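A single protein chain has been omitted; all remaining protein chains appear in their positions.
Letters A and B mark the chains in the order given here, with residues in each chain numbered from 1 onward.
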Amino acid sequence: MSETAEHTGHHIDVKQFHPRAQAAIHNPKIRKNFRSAMDGLMSKRKTAFEGWDLETLRDLGANVRLRALANLPDLLEQLEEKLTENGIKVHWAVDADEACRIVRDICKARDAKTVIKGKSMVSEEMELNHYLEEQGIEALESDLGEYIVQLADETPSHIIMPAIHKNTGEISQLLHDKTGTDLSNDVEYLTASARQQLREKFMNADVGVSGVNFAVAETGTLCLVENEGNGRMTTTVPPCHIAVTGIEKVVPSMEDVSALLALLTRSATGQHITTYFNMISGPRKAEELDGPEEVHLVLVDNGRSAIYQDDELLDTLRCIRCGACMNHCPVYTRVGGHAYGTTYPGPIGKILMPHLIGLDEGRHLPSASSLCGACGEVCPVKIPIPDLLVRLRQESVDGDKLHPAKVRGHGAKRSSMEAMIWKGWAWMHASAGIYRFGTGAASKFRALQPSKAGAWTDYRTAPKLAAKTLHQRMKERGQ
Amino acid sequence: MSSRETILQRLRNRTGGELTVPECDFSVLVRDDWSTKERIERFEKMIESVHGEVHHCTEDMWMDRLAELLNTRGARNLLIPKQHEIGQALRDAGRDDLPELLIYDEPIESWQGHLFNEVDASITSTRGGIAETGSLILWPNDDEPRLMSLVPPVHIAVLKASELYTTFHEAMKAQNWAAGMPTNALLISGPSKTADIEQTLAYGVHGPKELIVLMIE
Partner (left out) sequence: MVDPIKVYPSKPAKVYFYGTCLVDMFYPDAGIAGVELLEREGIEVLFPQDQTCCGQPAYTSGYHDQARSVAKAQLDLFPGDWPIVVPSGSCGGMMRKHYPDLFKDTPDEVKAAEVAGRVWELTDFLLNVCHIKLEDLGEPTTVAMHTSCSARREMGVAEVGPKLLGQLKNVNLVEQIRPEECCGFGGTFAVRHPEISGAMVSEKVETLVDTGAKEFVTTDCGCLMNIAGYAEKNHKPVSGQHILSFLWARTQGKGGQQS
């Protein structure tokens, strides 16, 4: 991800957002897949919260996350202490590379050849699969969506539903080409065939790698939310389980979890709860008959402690990765997840990725929004996403002398041309006399108004200047 | 400096200064006005909406229902707990309408292939249920190991109606989870499922295809 990365994963040029977005917009299949999926998710979410005082619940979600962040260093230490007491080994990684190395070292120490993976966005952030493969360790995704995406040699296009960009026909073809499954449009058949193949892999894997939804400091518990059961398999069947998570995922107690869980699954997929809520507090005890003999937790910083420094940007860390913001995003719905070229797409990606990859690399992300606010309205922990987008826009052009930019790579988008235009604009609008003169003249000579106005008129007619401005008409009325 | 110290130090020396700790009022999660009947109805409705089955039973006849369920599915065997009263009762009954009874009494390593490929169904106890979301609470242990509720294609769970809580928040408080958690604890709400292929639901993707609850009233 960074220039110093030891490993070269699938490096996608984030800056090429525009051409990718354009291609997606002109791809009717992508448009249809996303539109119908997002429509379904939005309506399911609405139903799932019926009977709840949603605003109060979201307030609680926001406060629970804020409280955890306010005590973050203490909670991390408490978590470490509790986990250690429970027999789980805790590792700390400053960045993605270090996190990869930690996972590798654990694998090497066990002489592990194969790793089976449960869904983990942090491991995507680390590009762990590619790294392990370079180290001669096979890493296989077991979440059906991730498995499909991996077979296709792609990246997830949605944080909850990784293969949402593909339809059944494409998936059937893929499974046929890669695994020899018979071609079929029967989802049940395709699922059953993946089950068969993956069961073998679970039995033979040396290590299971998973993410974590919440890490509970009080009891030393790692909580995982899932529907398929692959997460349980991953964390139970192989002799060694490595959980990787961002440092912001820690919460004080199970009570906090009960609030966040109520919000997470309903916001994500409109489910009241997922099939499995898996709480892991230790490796197999002597008398137990299954479960991993070793459990590790890798706490990954990777830019998070930098976000933590600033009161406004800090809100980004409240995120519980439900994906509701992308489900409701009109831009995401049009361009799909891959256009962004980032681990996290959609609104959360736009406010988080600039910190992970630098605002120079990610400078096109914050502008790709109409600031409609749909994301902030549904976010279960009330992250003011539009405000953060505006903040990052400011950072990307160094546009505020009073509040100097802080994010790595800030100012990369500033062009002297654009800065001059805004200065000119401010000059005209900060002085009422100049403004009235200018707008009055424009109205007077409106016949000269060009009928084309850049990109605007590629899609629309140009707005027509009125014969007289409101200022003039009000003046005529004596006001 | 170790990475641990680097990270903790960055967090502790926050440039923005100390953060204020907000109050958290959990009362929005509390639903204390549901009667037992309402809890049972809600539980049933919720778990059925995600493809689970509920069978109302009594202490006297749950085994008859179990035999029936297993027979219609043609189950060749049933994995049972060794010490728990459910397992005891099944073994003591010596019924010939039940399939072969299997006991999970050896470490998984010695019979993994058999468990994954040959076991048709399992039965476990529960530590209660949650009405609001239609969830079962399981705390696997050496008597009822973790994989019992995951690997066989049919998972049958015995739930006492009297142990139905209204919400997760209530259950967790009532059972005092804060005092300590087992190595593995679970909420199970339906059979294993996926919607990863074009949002079409398919069951039994990795875990059981069927979840059957015997509710003892």
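We take it that a contact is a pair of C-beta atoms (placed from the backbone, for glycine too) under 8 Å apart; a residue touches a chain by one contact, two chains touch by 3 or more.
None of the values given here were measured: they were computed from a predicted structure.
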### Task
Please provide the labels of all shown chains that the missing chain touches.
A
### Task
Check the options A:52, A:189 or A:435 and report the residue that touches the missing chain.
A:435
### Query
Of A:109, A:183 or A:462, which sits in contact with the chain we cannot see?
A:462
### Footprint left on chain A by the chain that the document does not show
18, 21-22, 25, 31, 39, 330-331, 334-335, 367-374, 376-377, 384, 386-387, 390, 392-397, 399-403, 419, 422-423, 425-426, 428-432, 435-436, 439, 442-443, 454-466, 468-471, 473-475, 477, 479
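Following the convention adopted for this analysis, only the chains that are shown with their structure count from here on.
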### chain A-facing residues of chain B, complex
2-4, 6-8, 10-12, 14-16, 19-26, 28-29, 46, 50, 104-108, 112-113, 116, 132-135, 141-142, 145-147, 150, 167-169, 172-173, 177-178, 180-200, 202, 204-208
### Task
State the interface residues of chain A toward chain B in the complex, per the touch definition above.
33, 37, 40, 52-53, 56-57, 60, 63-64, 66-67, 69-73, 76-77, 86, 92-94, 98, 142-145, 148, 161-164, 166-168, 171, 187-188, 190-192, 194-195, 198-199, 203, 218-221, 227-230, 232-233, 236-237, 247, 253-256, 258-259, 261-262, 269, 271-285, 287-291, 299, 301, 305-306, 308-311, 314
